[in-house]
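Below: one structure in structure tokens.
A single protein chain has been removed from this complex, and every other one stays in its place.
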Amino acid sequence: MSSVTPPSEGPPKAETKPLNCPHCGAAITLRALGQAVVVVCEGCRSILDAQDPQLKILQTFQKAMASDPPLIPLGSRGKIRGTEYEVIGVQRRSIKVEGIRYLWHEYVLFNPYKGFRYLTEFQGHWNDVVVCKDQPIVDARLSIPLEANYLGEIYQHFQTADANSDFVLGEFPWQVRVGDQARLTDYIHPPRVLSREKTGSEITWSIGEYVYGQDLWNTFHLPGSPPEAMGVYENQPSPVGADVKAIWVVCGAFLICLLALMIGFEMQSKKENVFSVRYHLGSGDPTGEASFVTDVFELSGRTSDVQVTTWSDLQNTWIDVNYALINVDTGRAWDFGREISFYSGYDSDGAWSEGNRTDQVTVPSVPSGRYYLRIEPEVEPLHPPIEYTVELQRDVPVYSFYGIGFLALILPMAAVTWRSFSFERSRWSESDHPPSPIFTSSEDDS
Amino acid sequence: MIRMIYLVYGILVLAAVGAAEFRGWSLDSMSTVNNVPKSVRDNPGSYRSVYSSYHHYTGGK
Partner (left out) sequence: MTRPVGNCPNCGAKIVFQWSSSVQTVCEHCKSILVRTDIDLKKVGVVADLPPDVSPIQLYTEGVYRNRSFVVVGRILYQYDQGGWNEWHLMMNDGNSGWLSDAQEEYAISFRASGEKLPAETQLQVGQTYDWNGDVFNLTVITKARYRGVQGELPFEYWDKSEVTFADLRTASKKFATLDYGDADPVLYVGEFMEFDDLKMKNLRQFEGWR
């Protein structure tokens, strides 16, 4: 049996030559200006000849790098999911969809124990990607299945396109070359994305999770800010959270509680008829200052409201009734004026009527005690005989608050649902399955 | 997260509606006047309602 020791392993060896000033050998300053590298000697101020072989290497290299400098510099280290990784390579790829080229970058991250993972970046949207160990399940009968099942979750088909490698720097686990082509299919289940890559006859599945640029900038200790994320990315998490339906369930529960509140208060409200008197104003009676006071009556129970109803079967006239509900003992009064009117007649369109013969007003938070009403009616000068009735009810539910409560519960839900709806529309508008336009143009194609 | 916020908000809305109903609040516009003298019962005309045709409150006596 022959025993062959494997070749010695360690970091690759580099061959180098120094960049020296040919005149004085002093320190060299390097400045990169766009695609050029300019070298000035600090000591003797001579500018290094561009024919210097080392300088030529730097110039050529700078030209290649300047065309697409990586956002995360190669050699950067940062922690992803508790493990430190080093960025060792980057490539730029592009797809063409309906005549438009979209390009994105893929960074290779390496840890000597844990292996490789990838960061993809498209228009400011980042994803943390690894190759799948479990195989997703798809319906093999279809050429492009619309769903994939991975670890029990269903992913929806988002896009299929042919990708081209446009630019590559550093190391990749397989030898990427500019011009390499692959058929890419993405399936989404936000915040995750399942990617299928077919090169030749080999198929590789990867699983990615959306990550935020700022978190990457923090962990890789990069200066400045990450590029701003444009638009909505395929697996970008929705700002309202995964489940708008769950919030609607909470809303439904609240609406049921509101209903229960309404029924509960309705049932326990006294709606006690405290006072009901009919008054008479004969025609020609004084038009104002005919104020009078009622008998004293009792308002019982806890501090609650008082509903005052004014009604009269008016015919083509009006009556203003000024009220003061006065507490006999405390001298506190609630002051309010109400008006009722009714007009009717016939014209070319038929019968018409206008006005309201009944008015209801609710006096708020009236403590229990002994009260009377001071009433001052006001009528028009030549008024017909008027009979009007004043009624008081103690502890009546105020239904308008339930209306306000209903709106208060529904409106934020509507806003959240609309936000989620338009977010998802934005997401899918970039896919192979864009949503149909909400407002279709009525113009014909010419 | 949004669910938590809405939960707290909804509870506050229900509490507010409950308080309004319990205390007998109302949306109608109203003025309150204090210290109405007992003499108004004998002389209702001496009470000057803020809604009368007077432009200013002259006070009752």
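Some notes on this structure:
Read from first to last, the chains carry the letters A and B; within each, the first residue is number 1.
In this section, a contact is a pair of C-beta atoms (placed from the backbone, for glycine too) under 8 Å apart; a residue touches a chain by one contact, two chains touch by 3 or more.
Bear in mind that the values here come from a model prediction, so they are computed numbers and not experimental data.
Every shown chain touched by the omitted chain in the complete complex is listed here: A. Across A:V129, A:V168 or A:L261, the residue that sits in touch with the chain not pictured is A:V168. Touch with the chain omitted from the figure is made, among A:T60, A:Q315 or A:S353, by A:T60. Within the entire complex, the positions of subunit A that touch the omitted partner chain are 1-7, 9-20, 27-28, 30, 54, 57-58, 60-61, 64-65, 67-68, 73-75, 84, 86-89, 91, 110-116, 131, 133-135, 137, 167-178, 201-202.
Going forward, only the chains that are shown with their structure count from here on.
Between subunit A and subunit B, the centres computed from C-alpha atoms are 40 Å apart.
Chain contact summary for the complex, subunit B toward subunit A: residues 1-3, 6-7, 9-10, 13-14, 16-18, 20-38, 40-41, 44-45, 47, 49-53. Only residues 240-241, 243, 246-247, 250-251, 254, 257-258, 261, 265, 288-289, 291-293, 302-306, 322, 324, 326, 328, 331-337, 361-366, 372, 374, 376, 395, 397-398, 400-402, 404-405, 408-409, 412-413, 416 of subunit A touch subunit B when the two sit together in their complex.
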